[in-house]
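Right after this comes chain A.
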Amino acid sequence: MTSTPLLRVDGLTKTFRMYHLDSMLHAFEGVSFDLHEGEFLLLRGHNGAGKSTLLRTIWRSYLPVGGHVWYRSNHGEIDLANAADVDIALLRREEIGFVTQFLNARPRVAAQDIVAEPLLLAGTSQAEALDQARHWLDQFGVRPELWRAYPSTFSGGEQQKVNLARALILPQKLLLLDEPTASLDVGARAALVRRLSDLKGQGVAIIGVFHHPGDVAQLITREINLNTRVVADQSEEEENVAL
Partner candidate 1 sequence: MSLDMSPAALTRAEPRLMRAEPLLTMRDISKTYGDVRALRHVDATVYPGEVMGIVGESGSGKSTLLRMMNLEDTPDHGDYTLRLPNRDDGNLFDLTRYERRMLCARHIGIVYQNPHLGLLMKHSSSGNVAERLLIAGERSFEVLRAKAREALDASEFPLSRMDARPIELSGGMQQRVQLAKAIALEPALLLLDEPTTGLDVSVQALVLDTLKRLQRDRKITMVLVSHDLGVIRTMADRVMVMRHGEVVEQGLADQVFQDPQHPYTQQLVHAKL
Partner candidate 2 sequence: MSLSSLTKPWSATSYGFLDASAKRELRRKMLKAIAVPGCQMPYASREVPMARGWGTGGLQVTLTLVNPTSVVKVIDQGADDGVNAASIRRFISRVSGAGETWDTLAASIVQSRHRVPEEVMREDQILVLQVPNPEPLRGVEPNISIARQMHADADYGKLWLTLYEQIVRKGRIMQGAGYPSMVNGRHVMTPSPIPRWDVPKLNMAKHLTFLSAGREKRLFAVPPFTRVEPLVFSDRPYQVEHHADLTCRRSGVSGYFMNELPVDGGGSAFEVSDSNLGIKAIQQAEGAPVEIGKTWYRNGEFSA
């Protein structure tokens, strides 16, 4: 390994303290791994192993109780585990994306506006943002007649397509995927894999949790099994040329 990693997770530990039950729930403990640009890391483990929790702890919607998450941002290196809220908010706006299976649809906002919003926030012009939004809605197989409709009325599958188009429209540096393929049809799944592959090729580092890792098998650089916390490096040789 010649370069410094984009992300270095070092002894990350998450425990939930539930006051009403007067108990502690240990999600995971002492997780460590490095992630470089252009790498795709798959989190494995059975239900409750803490896959999603790890993603959310890196994303900081969960507060870690121990360890570090060193991240090399465009603004400088920072420990996500100890960073101020506003720094996290800044990175979320500019560099780190999080894709869940749920669309945070707001009433009375059209699909294309929801998708275009990250671009608008990043300063893209209205026309350009809408153009791109329509492009990605099309790529993910949302029919043009739905572009102006309100996603809150869509089926789960269609909502998820809108969600993905929105989440992946901005090229991030680090992408966290929490079962994004759930409830997707075959076409959309293929579009997702294409987009992820593009992003990966552009040097985006990706950490993902998948129900069916087979969907993205050809993208996977490495895996971590949270049951055993062993980093399996079997596919490292073939994909590590991204830098």
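As a selection rule, all candidates are chains of the complex that A comes from, given by their letters.
By definition in this document, contacts are C-beta pairs under 8 Å (C-beta built on N, C-alpha and C of every residue); 3 or more make two chains touch, one makes a residue touch a chain; residues count from 1.
Please read these numbers as outputs of a predicted model, since none were measured by experiment.
Going through 1 or 2, you find that the chain touching chain A in this complex is 1.
Every residue of chain A that touches candidate 1 in the complex is listed here, in rising order: 13, 16-20, 56, 60-67, 73, 75-76, 78, 81-91, 106-109, 117, 120-121.
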